[in-house]
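Sharing a structure with you now.
Every protein chain of the complex appears in place save one, which is left out.
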Amino acid sequence: MIINHPLLGPRDAQEFVYLGDAGLIDRPDVMSETALDEFHDYLYLRNNPAGTHKELWFHEQGDRSWLVVTRNMTTHEITHVELASEYAKHRGRDR
Amino acid sequence: MSQKNRLNGGLIDRGDPLDFTFDGKSYTGYSGDTLASALLANDFRLMGRSFKYHRPRGVFTAGSEEPNALVELRSGARREPNTRATVAELYDGLDSRSQNRFPSLRFDLQAINDRLSTFLSAGFYYKTFMWPAAFWEKVYEPFIRRAAGLGRLSMEEDPDNYDKGFLHCDLLIIGAGPCGLAAALTAGRAGAEIILADEDFLMGGRLLAERSLFSDQDNSEWAAKVISELRSLPNVRLMTRTTVFGQYDHGVFGAAERVSDHIAVPAPHKPRQILWRIYTKRALLAAGATERPIAFDNNDRPGIMLAGALRAYANRWAVTVAKDVVVFTNNDDGHRTARDLKAKGVNIAALVDCRADAPLSNDFEILRGAEVIDSSGRLGLKSVKVRLEDRSVREIACGAIGIAGGWNPNVHLTCHKRGRPVWNADISAFVSAPNDDPALRGAGAAAGIFSTHGALQSGIKSSVEALNDLGMTATPPPLPEAEDTPIKIAPFWHVKDSKCRAWLDLQNDVTIKDIKLAHQEGFKSVEHVKRYTTLGMATDQGKTANIGALAILAELEGKSIPDVGTTIFRPPYTPVTIGAFAGRSRGKEFRPYRLTPSHKWAEEQGAIFVEAGSWLRAQWFPIEGETHWRQSVDREVIAVRNSVGICDVTTLGKIDVQGSDAAEFLNHIYCNGFAKLPVGKTHYGLMLREDGFAMDDGTTARLAEDHFVVTTTTANAVSVFRHMEFCRQCLWPGLDVQLISTTEAWAQFAVAGPDSRKLLQKIIDPTHDISNEAFPYMACGKITVCGGLRARLFRISFSGELAFEIAVPTRYGDALIRRLIEMGKEYDVAPYGTEALGVLRVEKGHAAGNELNGQSTAAMLGMARMVSQNKDSIGRVLAARPYLQREDDHRLIGLAPVDSKQTILAGAHLMNKGDTATAVNDQGWVTSAAYSPHVGSSIGLAFLKKGDQRLGEVIRMTSPLDGIDIDVTVTSPHFIDPEGERLRV
Partner (left out) sequence: MSDQLLAPLIALGKGAPVIETIGGITICENPDFAIASIAVRNGREKDIQTSLLPVIGRDLPGPGRAVLAGETSAIWIGSGQWFLLAPLGTHPDYACELKDILTDTASVTEQTDGWVVFDITGHNLIPLLERLCDLNSKTLTAGDATRCLIEHLGCLIICRESGRNFTLLGPRSSAVSLHHTLVTAAHSVA
């Protein structure tokens, strides 16, 4: 597969390490009263749809950026790639 | 007789005769021949024996779809089995043999299988080798192993090299026939970066195998002209002998280039083959079509071939298979074969056309509405029986028959990404679905466009479209006027009411009967029939077989062929040698090594090395008189305990963490606190995964308010860095923190033992005070050594002794260890390797990889209280799950044998006295074991249920596999200095 890196352009997926569901960015609040349940769901209930999916890839043999890749899991078509740090900030992770 | 079957003309160089051998005898062919064409020229029809029944077989095709003529090439270590003679380019001195026969090709003892065919029908493996179970090892397996496979492996290491490479282009054109050449000319003149690849050693495809395709010029000469122009264009890369074998996602294609297969021995340093990974924006599949046979009884004799192949041998290689030839066809293309052979002076004994309205000819007899129903000739075709339109049977003597059942577009590559072909009734064949994938367009015959004119126009059109996709424009080049014969075909797959065996899959010996039997036994899905009968599962993937079987299934099911469906084509298109996939990664070069800064020095000392990941580390340093590794390791351990030892610990991961929020960041990734660590101090850190289990551990030094150096275990250096970047970019992207690995930049040595300070004082510049008061346990700092060289010093200990780790820029590591050893002579300094390092840490009770194996919690490691509840750290929440906090969980303890002569064994399990050794009674397991010179016996670390409450208890260590069951005493994991006094002197 080819991942169109937002800074470096198209790069072979061989250069990347795969992590999975980008939902891992939405880490629950440790201080929440229901933190245990929330962390359980956060860690163990990950999406794996037969369709479009946002997932995390690490450009280990490149610029060491984590990317959020929007990919169709049945066709492998990649429709969007963005820097995970930007994505995370948009999701409200500002610390 | 020499080249008895050679005709005039052809694209061979009669001025360049080539000598070759087949089964030990010498023959002559010409440059431009394949092994198959040269053997045919020398009147060979018999070339091999079939897989299951050992039936005599000859060449069936003129290309890579060949199921029958599999031979061994070359000898010695270069012996290569199962190569198709039809694609083996002839060279001077080629040494070839038939295979799957004993004692000889003409007389094969295993041909007895042919008589036993009733027992070897579809699914016979499943039926025959079922019971009794005891027969498996002694009877069935040896039998299958002897019978299985065709050619023999050399059993020697391949002496040749294989390369890998990467290519990029705008347009990849697969196949250099009329369509591919027209496409390449169009795109090449338009300036696009193109690659034109063809599996043949000569480009041109059917332009080389046909005659009179163009009205105004010779078709093979036109091909040569186009290729010559393409070769002159800098933006065009022509790749002959290159099979594009697979299509992968996003425009990635795999191709195997046979660089040196057409010469006896590759030139020095040159590869035999190159595996190319081709990245292209657009691709055209101009791979042509494969002719298909019509099944009839005994349709597998040498001399029975595809009609288009007979034509190709005559036109391109100037070879006829026999003097008298019959053609059996269901379409007009069969007539072309008869005409071309006739034009070359070959006698057409008859043309048998199953269509009642077949065209007639004045040049040869045409039997309309007739069928070939049987053949005879044990080692080669002698005659065929033809059932005429009036049902009477006529026997016709002939040495070869060309079967023309129509052509199947080569859609294989379009299916590699799950594209499903669709049925085209006009040509009675599957074609790739239109616009299935704009990245790979089918064109020409591969798209079901069979006339030369159609193929040329399709090449141009597809090329223009592909370039338009990329925002480029192209002008169609002028092309010669070419034949545009319409396809006239009457679907006809096999002769009905077969009396004996009619073959579908020649390589795997699957007959019509086998398909019927499989169907009768309930295997109705095409995928099931394939696996049950093995149809299409040979090295040719059923290129000439599958469609016939689909037709029969369709008849049995009362469905149409498209309703039966197809099996899925998968890469590779044709077999690719394993060596090409391995490339240079074999033997010692399987993976790159990492060498420590002291490697050169350690080699000089005669160190024994061990692979630790990709690092080569000194395992121990034997000295004169030591004959057993334990002697060396014990001595090294004692040196550390009694005086001083030195170990290269560069391999530990070192990650530079800087930024105004660096301390907060470390608070997040470690379960214990770092914010309050003063500058100039080092702290042990335990990293948890989010699920609460331990991930890694190490020490972290604070070099400045905003600067830390984190160390990781050697094994986890890469994954911990990745995890830290995840935390930094995905979880806390607002923190001001920057990470970079510095593992390689510093040579780091552990200097451990009571004399370590004295030794270091001899090399550290006197301005730096490293006394216990000025530089206490866990201190760290920047220093200079040996007259001003900058260095870092950490007072940390993995051994439990007074110890330091000293780091200098890597290029000084070699000189530093030499200096330390030199200066340490007065203290009997000893270098120590990873074995002694392991013994020392087991004696001290430090957890390492064996304990941090992904299944251990902080509580199990005795570090529950380290998990800070005052901050947000990875793993904190889930580590608090009740199950992970349970009282009766395993705890890290030490073990010593009751009888000090006994040995603790890592991996052994722990049982209570009196219990039977079963999983239910399991109390825990031994994680690490070593002989401890300090204790004077074997010792171990283990996880034991409620272990921390059982110190002093005698339990059992069992390993039923090793027949071991001994009494052991539960101890503290700290066999040495449990109070830590030695560390602090």
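Labels A and B are assigned to the chains in the order they are written; within every chain, residues are numbered from 1.
By our rule, a residue touches a chain if its C-beta (ideal position, glycine included) is under 8 Å from a C-beta of that chain, and two chains touch if they have at least 3 such contacts.
The model shown is predicted, which means the values in this text are computed figures rather than measured ones.
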Of B:738, B:902 or B:921, the residue in touch with the unshown chain: B:738
Touching residue (missing chain; options B:29, B:271 or B:897): B:271
Missing-chain contacts mapped onto subunit A: 7-9, 12, 14-15, 60-65, 83, 85
Contact footprint on subunit B, counting only the chain that is left out: 161, 163-168, 193, 268-271, 274, 277, 279, 584-585, 589, 591-597, 599-600, 614-615, 650, 656, 658-660, 706-707, 734-736, 738, 740-747, 762-763, 766, 785-790, 808-816, 819, 823
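Basically, only the chains that are shown with their structure count from here on.
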Geometric centre distance via CA averages, subunit B-subunit A, whole Å: 28
Sites on subunit A touched by subunit B in the complex: 1-2, 12, 17, 19, 24-25, 27-28, 30-31, 35-36, 39-40, 42-43, 56, 58, 60, 64-66, 76, 78, 83-86, 88-89, 93-95
Partner subunit A, residues of subunit B touching it in the complex: 248-252, 279, 690-691, 718, 722, 725-726, 729-735, 872, 876-878, 880-881
